[in-house]
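Complex shown without one protein chain; remaining protein chains in place.
Chains here go by letter, A, B and C, matching the order in which they are written, and residues are numbered from 1 within each.
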Amino acid sequence: MLYREAGQFKSTYAEDQQIFPIRQDRIAVAALLLVAFIVVPLLANQYWLSAILTPFLIFALATLGLNILTGYAGQLSLGTAAFMAVGAFMAYNFVLRMPWLGVIPSFILAGVCAAAVGIVFGLPSLRIKGFYLAVATLACQFFVLWAIQRIGWITNYSASGVITAQKIVILGYVFDTPARKYVLTLAIVAVMALLAKNLMRSETGRAFMAVRDMDVAASVIGIPMMKTKLLAFAISSFYCGVAGALFAYTYLGTVEPEAFTLDLSFRILFMVIIGGVGSILGSFLGAAFIVLLPIFLSVLFGAISHASGMEISHAVVSNLELIIFGALIVFFLIVEPHGLARLWQIAKEKLRLWPFPH
Amino acid sequence: MKHSTLALAIVASAGFSAGALAQAKEQFVPHSYYWVGPFAASGSGIAGGAIDYLNMLNERDGGVNGVKFTGEKCETEYNNARGVECYERTKKHPPTGATLVHPLSTGITYSLIEKGTADKIPIVSVGYGRTDAADGRIFPYIFPLITNYWSQNTAKIKFIGMREGGMDKLKGKKIVNLYHDSAYGKETLPVLEAQAKMYGFALTNIAVPNPGNEQQAQWLQIRQIQPDWVILRGWGVMNPTAIKAAQRAGYPRDKILGVWWSGSEEDVIPAGDAAKGYIAAAFNVSGTNYPVIQDIMKHLYAKGKGEMDDKSRIGSAYYNRGVVFSIITSEAVRKAQTRFGKGQSMTGEQVRWGLENLTIDDAYLKKLGATGFMQPLKVSCLDHEGGGAVKFQQWDGKQWKVITDWIASDQKLVRPMIEASAAQYAKEKGITPRDCSKEN
Amino acid sequence: MNVAFFFEVLIGGLLAGVMYSLVALGFVLIYKASGVFNFAQGAMVFLAALTFVSILKMGINFWLALVITLGVMVVLGIGIEKIVLRPLVNQPPITLFMATIGLTFVLEGLSQLVWGSQPHGLELGIPDVPMEWLSQKWNINVSQFELFAAGVAGAMVAGLALFFQYTRIGRALRAVADDHQAALAVGIPLKHIWAIVWAVAGFVALVAGLMWGARNGVQFALTFIALKALPVLILGGFESVPGAIIGGLIIGASEKLAEVYVGPMVGGGIESWFAYVIALMFLLVRPQGLFGEKIIDRV
Partner (left out) sequence: MSRAQQVGEAVLSVQGVSLAFGGVKALQEVSFDVHEHEIRAIIGPNGAGKSSMLNVLNGVYHPQKGAIRLRANGAWREFRNMDSREAASLGIARTFQNIALFKGMTVLDNVLTGRNLKMRCSFLEQAIWIGRARREELEHRRAVEEIIDFLEIQHIRKTPVGKLPYGLQKRVELARALAAEPRLLLLDEPMAGMNMEEKQDMCRFVLDVNDHYGTTIVLIEHDMGVVMDISDRVVVLDYGRKIADGTPDEVRANQAVIDAYLGVAH
């Protein structure tokens, strides 16, 4: 009975075009943001802030980026980590070489650089599709990492190619504690999620989906193939780039090119698939799932072996964790190929009818 | 999205509070190593040695002055993010939080430099990590102990000099540096360049892309250059692949000089007979015929305890390296107790003092049952390295044979580079160096 | 420029390329039959090699060990098909792809759980040292092992080609590749076919595992050779057995030549991406790969 749009009539298209047409949703989201911005920083301990929530938000942002490309525009990419790397290292350079610029503009410019790289490596998508394109994006993955290690300027000529993120100071306010870093990350992610939502529900988003669903028809009704595909790559890479910058500045603090391996790209693709292809919410759900699952498993096993007090060597435990992680993903894909977002939808449908059967 | 997060939060916190039953007279040491993935061999071996030694102390002498070591294992997957998570999870563990941390990954070490400093938890990277952190004035909580990549490298050139019959003979010699194309691999490029100038040998750096399981091209280049020596700065599969490729290219293995991350049994066994004669550096030797290892066998494995499933790995280079890690851990705690109270649980801050004033001379090594097993150590506020020497061992097809005594590094060359690099870091981060004369 | 050296690099590259083809074949088989981009192929190679070596270490004789391992791989292949892929039939390709990545974790964990994380050496009794006369006469280094590997790869390609051409299953497979529905309509037992293909893929993985294991030792890194096979795939086409070998040769040769002659100018280590760039350039000209039968549809 609680979750109902019954009795909420839309008298104007404006109302109907709100992000959350249903009142309960608006309330829920408002509450969620309130909790995320105020309650969490106050209550959560350092471990949760710096080891779980912050990375979760950053991965969610990257997932969002990849989702725009793969989920909405239908272009499969395995180069996500590379775009993140561009973001991280360029942000470092902007802060280093143009300190007057300020951190946030530096992040944005870093994102723009990532977008540029994205456009270059998006060009093949005009010719090739599917796994051929996916494997082609691997070229980006490997080339970018190689370039970062070769071009001394990018790492400010540090022998090992490792960079250390500078202090984050915005208008004289220093973001140094885990709580502050978390809040900064949250703010950026929230804003960018909103922008993404807007974009995806307006013309650009429709063009993306049109290209995804049937490119011939799309061009017949006048959607420019090239512009749309490249724009998708650009926007997606921009998001990944900013995520990369946050990865370096609010999460790890020090990054080496190896931090952005193909493994990371796959992880983020997982988040997209598990969360739900073509869903903003799904990006967050997927990120939460993939970030938390391994930690949850290891904590769980830790507790079990502690409780049982038996002497199983950790090699066994770790491998079991890995196996279960993989198995769960397979299992999940089998039971709900459309991802968590779909489950959430179904739950909502049920909730609408509840407590009456229909 | 928070629903799922919070839901898990409860379970998770329940999870580790179970492992966190606070008791007095305990010294908590996190065991964040890696048991899975491409490098599992090194991770599991080192973890085994490290954990076994502390448990042996608990069994043999009831810990350090009655303070028993407790630990919590955490899988890092050799991955920065996971490593940071492990650190955050274990750092506040009762009674006194993490004693110190062995990140066992240069990447993770980098990620922990600021966190450790802020949390007052020493980050100890033995034979890896950030070289210039050896300048304790700028990195009070970071301890790249015993020796670092730059020191090792000077020792290596010395060794080559010895083999060639004098450093002056290096002039005009051709040396190839075959390195893993990563932060780790590139760490030694500057010092090599400097030495090439110093001794006038011709240096060629050849990169091997990660993971390094394909080196045809690189060895064809080497074959073309016909170098007098090849320095193998490898990691994981790159090592056996290099040795096999060398054989295929007809390059003599006893002219290949590996670093200590290329000098374990795991690096040569996969290469089979091709590895005969291959030489590698080491800051700890292999073998079980040291009292310290014998004690572990006696007090743990004889009683059916012990971390290793595969007993044959006890005494391997990696296992023994783990033992060295834990000797440092326990001795730092012991030292700290002499100042902050015998039989007490030490905090990270106190252990930091312990590390900084740690001295392990030959007599003490003998007491530890580790004579010749590791080198004497003298750490100070100024010098967080404290040793710097390496031995060289040669693979005879069955096992590693030590072929030199400890060869000291060329601190005259290395130290200024360290200080310069550290100063650079201090400038970037706006750190004012400690005045070591004021430390006690 | 030293001609002998050029040829040495070229030959070395071609021989390396053959090693890539060995891995690529596994991908092609499964893609051809069920349209699945099986990322777990690398893990299968690792599992096969590790199992074989470990059994060997138990003191069981070579051939018996081979048979046992083959049995394991066949069972594994069929198991994967039944447990993982059948429930996912008719799902979008990317979902299947993701599933195989999940599978990769399982296989990697399983291998090291059962057999431990220790690397092993593997001796097939074929000397891997430069052949005297060749290096004497031409100053070109080629080892018997490399030639042997090339021979094996060639034999496998030929075998598989014949298999597809002349056996009932092979013909059925091609039908399946063309159109699942139609194949079903004319009464081809898809499920059996797929089971068989996975079994064969298991066998291919074993061979690749033995070759690579003997070359670099048997250890976790064997899973990475999958990445070496991918450019070969896009170049040769996901669905073409001959494409796998030709693609392998092209990739191998060009990447080695590039590393040796271009690498030093740009700081080396370009192998990691060069192969992909070649493949990419090639795709821009011919989107379906060298022998690709059709452009794979949007994912």
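Worth a mention:
Rule of thumb we're sticking to: a contact is a pair of C-beta atoms (placed from the backbone, for glycine too) under 8 Å apart; a residue touches a chain by one contact, two chains touch by 3 or more.
What you are looking at is a predicted structure, and each value in this text was computed from that prediction instead of being measured.
Touched by the hidden chain within the whole complex are the displayed chains A. One of A:Leu195, A:Ala307 or A:Leu353 touches the chain omitted from the figure, and that residue is A:Leu195.
Within the full complex, the residue among A:Gly65, A:Gly79, A:Gly278 or A:Gly339 touching the omitted chain is A:Gly278.
Interface note for the absent chain: among A:Ala85, A:Ile235 or A:Leu293, the touching residue is A:Ile235. Of the candidate positions A:Ala210, A:Leu293, A:Ala327 or A:Ala341, contact with the unshown chain belongs to A:Ala210. The set of chain A residues touching the chain not shown comprises 13-14, 17, 195-196, 198-199, 202-204, 206-207, 209-210, 212-214, 216-224, 231, 235, 278.
Assume only the chains that are shown with their structure count from here on.
Taken together, chain B and chain C share the touching chains A.
Here the spacing of chain A and chain B, counted between their Cα centres, is 35 Å. Mean C-alpha positions place chain A and chain C at a centre distance of 33 Å.
Among all residues of chain C, those that touch two or more other chains are 108-109, 112, 116-117, 267, 269-270, 272. In chain A, the residues touching two or more other chains are 146, 149, 315-316, 319, 321-322. Residues of chain B touching chain A in their complex: 1-2, 4-5, 8-9, 11-12, 14-16, 18-19, 31, 33-36, 40, 44, 47, 72-75, 79-82, 84-85, 87-89, 92, 106-107, 110-111, 113-115, 181-184, 186-187, 189-190, 209-210, 305, 307-309, 421, 425, 428-430.
Touching chain B in their complex are the following residues of chain A: 32, 35-36, 40, 45-48, 50-53, 55-56, 60, 146, 149, 159-162, 164, 166-167, 251-259, 263, 281, 284-285, 287-289, 292, 294-296, 298-300, 302-303, 306-307, 311, 313-319, 321-322. Interface of chain B with chain C (complex): residues 35-41, 43-44, 181, 205-214, 216-218, 220-221, 223-224, 236-237, 240-241, 244, 247-250, 266, 269-272, 274, 309-310, 313.
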